[in-house]
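Shown here: the complex without one of its protein chains, the others still in place.
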C-alpha cells in the first residue's frame, strides 16, 4: 500500500450545523441541538502513480468532501488518509489522530494540487502573479526563477499571451486554466479536480477539458470529480461511483459504462444520456 | 378601432445607454457618444375584448419592452398606444405627444393589470397586505371592503390559507399567484403577463399556468409573453411572433403551430420541440 | 434667559442672568449648596438683593463670556474680568469692583523666582484672559492656552507646562481646596498686571449699568464689602478706590 | 480603594446631567430624522434646484466639524438676530449635523429598494409620489434601522461637544466639578463610565433591532 500516492482508509466525516435560532434564544444564550449529517460513512480509496480516477455521483453524495479531506481542508472524524505514506494534518498518537503543526501540514499539502470549481484565483494578482505567488511564498524561489517557471506553465495551458491580465479580464475557461497552471507549477504528486468545468459557460468547457486531458496523457496522477460523462469515459483509467457517503462501485470505464452493476450508476448514466447537458 | 381594448399603432422605442466611461473621463465631465438601440421599430397590435394574445419571440426581440410601453413604464419615441381609446401617459398636442400629469396616468393604469417575471410583491406586506394595499391606496376602499375583496381574490388563486404569509415565506409559484390576485383585484380591462413562469422552479410552473388558464376561461382579456409553447398553444386565441423589434407573423395558434410562415417562427418552434425545457 | 431684562415691568421681580466661567473663588456655583458663591458672586448677590432682582447663572468658558453676552445669552458678566481697553470696545464695564493681579504657578521643584525667569520655558494661560498678552512678551519656548483655570493648574501639576499665569486669587484658592505638593505659587511676586475688576454689560444696557453702579456704591459703603474680599483670601490691598 | 469610593462619590452629581443628555439626543434625533428624510427626498427629486440645495447642505455640513457648527449656531447666529438658548442650540446643531449623515442613509436605502417595487406600484395605479411614500419609503426604513441606531449612539456621545456652548451635560458637569475639587482622575473616570453605561445598552439594542429587521426581510 505504501506505493499508493493516496490511500484513504475507512474515513468518516460528519458536518455539525447549528439550527437557526430565534433572536431571543441567541440573546439569552440558548443553543438548540446541533444538526449532524454524516457525509462520508467509511470511504476507502487508493490511487497509484499515473492513474486518472474519475469520481461520479449525484449531488450531495460527498465527492467534494472527500477531495477536501484528502487535502485537509476538512477535518475527519475517524479513519486515516495517507498521501505518499504520510498522514496529512495529523500525527498518530496512541492510535488517536492529533492535529499537527500548521507549518508541517502546509509543507505536505504541496504534494497535492487542487483545482476548484470556482477557480479561486487570487483576485489582486495577474495571471502571472497567481502562478508566481506560491512559487515565491511557499517554494521560496527567486523572482527570476519563479517567473520563468510560471511563464512556462502558463504557456503550457495556452495562456502565454495573457500573463498580465487580472482575473476580471479573463474568461471563465481562462481563469480555470490559470488555476491549473498555478497548481501544476508546484509540481504536486497528484492533482485533484473538483468539477473544474461546471462553473463555465458551455462553449468554454472544451478548452479546459482539453488541457486536463493533455496533463493526464503526460502521466500526472489525478482524481477528478466531474459530471461530464463523455469526458470521464475518455480520460479515466478508473471510475469511482459515490452514493450517500459511500463508494458503491468502481472499475475501468469500459466496464462501468457498458455494464453498470449498481442502481445509482445506472441512474447516473441514463440521466446523462437523455439530456445533453 | 375604438372597441379595441389595446391599440398599438406604429410604435418606435429606442434605448439610449451611455458607454461606460473611464474614471478620468467622468471626473473631467467628458461624455462619450451614447449608444442607441432601436428596440421597437414600428409595432402595430390590436387586442379586443376577451382575446388571449400570446407573444412569442427570441430573447431581446422587444416583447417585454412592448408590454412595458403599453403600461407607460417606458416612454415611446413615436407612434400611439391607446388603452380603451385613450392615450396612456400622453396628451396629443398639435400632433405631438406631450407628457400628461402623473396622477392622470396613474388613474389610466388601473385599466391595465401587469404581472412581472419576478413577481415584485411588496416585501414588507403579507399576501393579504399586498392585495389590499392598492385597493386601499388607489381605489380608496374601506379596510373592511378591501379585505373582503382581497381574500376573495386570494382564494380564487388557491391561497386562502396563506393570507398572513410574508413573501419570504411563500414559494415562487405562490408569490406569482399573489401577484396575479393583486392585479386582478383591481379589475383591469386587460391583464399583461411578462414571462410569469420563467423565474419559477419547473415543478412550480404548473400551478401558475393553471391559474392563468382559469382566468382566460373566465373571459379576461390578456396579453401573455411566454416561452411555454405547449401552454401558448392551449390558451392563445391569437399568437403574435416578434423578431428584432417587429411583429413578423400573427394568427390563430392552430395555424401558427402547424403551418408557420416566417423563418423566425419556424426556428422558435423547432427549438422548443427538441429541448423539453 | 436672554430677554428677561425686560421682564419685571409689571412689578414682578426682575431676573438678571449672569455669565461666569465658574472659576472659584470669583463666581461659581458651590458644588455642595448649589448657591452662587465667590467674591464677584456674593457681591453681585448683595447688589441684586438690594435692587430686588432674581439671579440666574449661565456657565460658559472664559473666552466665550463676551460672545455669550453679546449674543444675549446673559445680561452681565460677573467673573473677575479685568477692565481693558480692548474689551471696552465690545462691552461696557461698571465702576471697578476691586483690584487684583496675576500669580505665577510653577511645579514644586521649579527654580523660577520671577516672571523674568520663565524665558525659554513652556508657558500657559487661560484662553481669553489678559494674561495671554502678558506671556506673549516673556519669551517662552512655547505657549499653551487652556479653556479653564482648572485645566491650567492641572497642566502645571502634570509638568505639561513649566509656568502658568493667572489670577492670584484663583491659584491661592485652589491650593486651599486641594493642597498639592507638586505645585507652588511663586512668592513674593509683584503683579505685572495689577488690574481693575468690573462687571461687563452690553453697550446698549445703560439703564442696567446705572442700577448696578448704584448698588455697588451702596455696597462699598457697608462693611460687607471688605468681609466678602476677606472671606476669599483678599484684603485691603485689593480695595478699589 | 479610596479611588473607587471617590469615583463613586462623583456619580450623583453627574447623574443630574443625564436628563439633559437624553433630551439633547432625543430632540436632535427627531430633527435629524425629519430633516434627513427631506434632504434625501430633495436629492432624488426631479428639481435641479432642490437637488443642488440638498447637495450643498450635505457637503457643507459634512465638511465642517460639529464643534465648529455648534459654536457657529450659538455665538454667530445671534449676530443676525437668532439667539438660542444652550439646549435648543445643542439640539439644533446636533440635529442639523446628523441630518446630513442620515440623508445619505435614507437616500441609499431608498435607492436600494428594487425598481421592481416601484414598477409594480405604478402598474397598479399608484402615482409616483404615492409609490414612493407607501411602497418604497416604508421598505427603506427597515434597511435604515441599523445605521440610524448607530448614528443615535454616536449622537449620545457627541452631546459631550455641547459642553463648549454652555450646556451642562455630563462633560461640562465634570469640568465644573473639577474646577472646584480638582479630583481630575476620579471625575473623568466617572464620566467615562457613565457614557459607557449609556451607550453600551443602546448598542445592544441596535444589534437586536437590526437582526430582527433582517429576519423579517
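First chain written, first letter: the chains are A, B, C and D, and each begins at residue 1.
Quick note on the criterion: a contact is a pair of C-beta atoms (placed from the backbone, for glycine too) under 8 Å apart; a residue touches a chain by one contact, two chains touch by 3 or more.
Quantities reported herein were computed from a predicted structural model and do not represent experimental measurements.
Touch with the chain that is not drawn comes from one residue among D:25, D:71, D:96 or D:165, which is D:71. Checked against the hidden chain, the listed residues A:37, A:98, A:138 or A:255 yield one contact partner: A:138. Here the missing chain is touched by one residue of C:127, C:177 or C:213, and it is C:127. Residue-level contact of subunit D with the missing chain is found at 59-60, 62-69, 71-72, 75-76, 79, 157-161, 163-164, 171, 184-185, 188-189, 191-192, 195-196, 199-200, 203. As for the chain not pictured, it touches subunit A at residues 71, 73, 102-103, 106-107, 109-110, 112-114, 116, 118, 120-124, 133-134, 137-139, 166, 168, 179, 182-183, 186.
Within the complete assembly, residues 63-64, 66-67, 70-71, 86, 89-90, 124, 127-128, 132, 144-147, 151, 154-155, 157-160 of subunit C touch the chain that is not shown.
Following the convention adopted for this analysis, only the chains that are shown with their structure count from here on.
Between subunit B and subunit C, the least number of touch steps comes to 2. With centres set at the average Cα position, the gap from subunit A to subunit B is 46 Å.
Between the Cα centres of subunit B and subunit D there is a gap of 44 Å. In whole angstrom, the spacing between the mean C-alpha positions of subunit A and subunit D is 52. Counting partner chains per residue, subunit C shows two or more touched chains at no residue at all.
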